[in-house]
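Accompanying notes for the structure given below.
For this view, one protein chain was removed and the others were kept in their places.
We call the chains A and B, going by the order they appear; numbering starts again at 1 in every chain.
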Amino acid sequence: MITLSHVSKIYHQGQPNELHALRDLNLTIDAEGITCLRGASGSGKTTLLSLIGCLSRPTSGRIALQGQIISSFSERFLTDIRRHTFGFIFQRFNLISGLSVIDNVMIPAYPIAPDHDLLYAKATELLHHFGLATRLHSRVEWLSGGESQRVAICRALINDPTIIIADEPTANLDSKLTAGFLSLMAELAKNGKSIILSSHDPGIYDAQEINHLIEMRDGRLLSQT
Amino acid sequence: MNHFFSRQRYLIDYTLASLLRRKGKHATLLLIYTLVIALLASVMLFTEALRQESQLLLSDAPEIVLQRQIAGRHALVPVDYLEKIGTIRGTHQIEGRLWGYHYDATIKANYTVMASEEHALTNSEIIIGATLARSRGVAVGDMLSLSAADGGTFVFTIKALLPSTSELVSSDLVLMTPHALRLTLGIPEGFYTDVIIAVRNPREMQKVAAKLIERLPDSRPILRDEILRTYEAVFAWRQGVVLLLLVTTVLAFIIFAWDRASGLSAEERREIGILKAVGWEIGDILQMKFWEGTIISLSAFLTGYLIAYLHVFYGNASLFAPVLKGWATLYPDFRLYPVIDALQLTTLFCFTVIPYAVATLVPTWRSAITDPEEVMR
Partner (left out) sequence: MRSSKPRPSTPWLFFLLLGISFTLLTFADSLRLRDAMQADLTANRQLVRDLALTDLALFTDARYVRHLSQQDNYAAFQDHPMALEHFPSGSLIMPPQLSP
């Protein structure tokens, strides 16, 4: 359901520091389950995820999402797709510091402007579900790494996305928290969400929860299972 | 429409939460901003009130005041001028005025001494302004001694005070009989300080003034229109001090805007990136930043204006008194006649609220159009 054909991404094109992050990539990612991108540092995982998640555009090639060619969409449409289709979990969590946990979770929904009580209830429910019931009004910079990440997951889920994109979500966590994260993802996958994540942690890409594995090297696809 | 409002409300929620992160900084900013606006608005309200009141009061000033000038200075007018003026067509009710200044060394104040035949005074009675009475610490029935032109001292009985509601025009007045005035100020018989002339047809004022100069070349007529225009200019808030204040404020805003425009902090840029990544549009971010500027400037404007209103019309503009008072020892206690000019208020709004809102918007515009991909790094 996500199809990439001949996708390249070149940074600083035409300049002396030109850099080919992705080279002529052809790839289809299935809807079902958890997909893991694996590859050495600098192999282009983050670049690929940001292309899929409509955070940036390819230099050339086409990206199709459920049959729509999103690589040709205007910025406005891209935001709209990003808002309704994707939930992001970043390596550095990227919570907005100074704000409370619940505010951080609700922020992606602000421009959609749902009823406040409903939104608040939904955010509270999510946070309860992820074991953060007591931290609703704490400021996010006071949270531990594991808690921060669960807040980030709640934020990714608030707009009911169909696809969750997570770039090295466990790089800042220990192995126990990593296992916990994976089981949360597996649960989400069971509830019908597609999850695409990247990692160079064997605890992730060798785990049994992973349904598909994509291996990358130097901006090229190495193997796909 | 409903969606629009609830979206704006969410953006306000976000903006307030993010402003509250740096409470101290923003509270200080708000405070300074409020004070600047309170000051500007006070000047505006004060000058406008004085302008209106001076126009109302002085619309009853003499139509023409005729001075005589010798060596470029105001000189006494001989009585025969009155007859000469009487022969000019269109003039009517020609009256010589007797008045002058008297320096009182006890309280280091200058009085304006005027002759008055209205109040049935005897030669040893005076009527004085309420401000003067307060400064000298005298009341009705008390004695007030004034030094005379010939070196002697006259002792007057205070017959009455001018009403304290009239201090704006009467603060330093000393009214006495013409005879007492001539002795006190040393104006010889046969001379007046100046002459006031009423004109039959107000439209002929200029013509009469021209004839006066023709007939009496050393005279200088001052028309009521000129008096009104003089006061109009003194209190026109677009002029003088207010203009200076406004220019200073605008300059401060330009410096501020420049500072903002020269770039957001890395932290702010990152925050914008995160918002974009989680699904905010450029428009959402710009509107949020617009609210950031508007919340501060609008709050400051409303508070500042209300403070100014209370200060000027309920606190008697007490902060300005020392400035207006200058070196004078007599300062009238008066209630301002409150007139609010909606146009001025709008101008003040445009000069203060809008530049700030724009200043917060400009740098955001630049960073909001960058790729949100940055936050993945």
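Simple rule for what comes next: contacts are C-beta pairs under 8 Å (C-beta built on N, C-alpha and C of every residue); 3 or more make two chains touch, one makes a residue touch a chain.
These numbers come from a predicted model, not from an experiment.
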Practice problem: Sort through B:154, B:191 or B:313 and give me the one touching the missing partner chain. | Solution: B:313
Exercise. Would you mind spotting which of B:91, B:116, B:344 or B:364 touches the chain that isn't drawn?
Key: B:116
Quiz item: For subunit B, which residues touch the unseen chain?
Solution: 9, 12-13, 16-17, 20, 50, 53-54, 56-62, 65, 67, 69, 72-74, 95, 97, 101, 109-110, 112, 114, 116, 118, 129, 131, 162-163, 165-173, 175, 194, 196, 206, 220, 222-223, 225-227, 229-234, 236, 239-241, 295, 298-299, 302-303, 305-306, 309, 313, 323-332, 335, 337-340, 342
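As a convention for this text, only the chains that are shown with their structure count from here on.
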Quiz item: How far is the middle of subunit A from the middle of subunit B, if each middle is the mean of its Cα atoms, in Å?
Solution: 63
Quiz item: Contact residues on subunit B for subunit A in the complex?
Solution: 3, 6-7, 9-11, 13-14, 17-18, 21, 270-271, 274-282, 284, 371-373, 375-377
Exercise. Over in the complex, which subunit A residues touch subunit B? Could you list them?
Key: 46, 49-50, 55-56, 75-76, 79, 82-84, 88, 90-91, 94, 96-100, 103, 107-108, 110-113, 115-116, 155, 159, 167
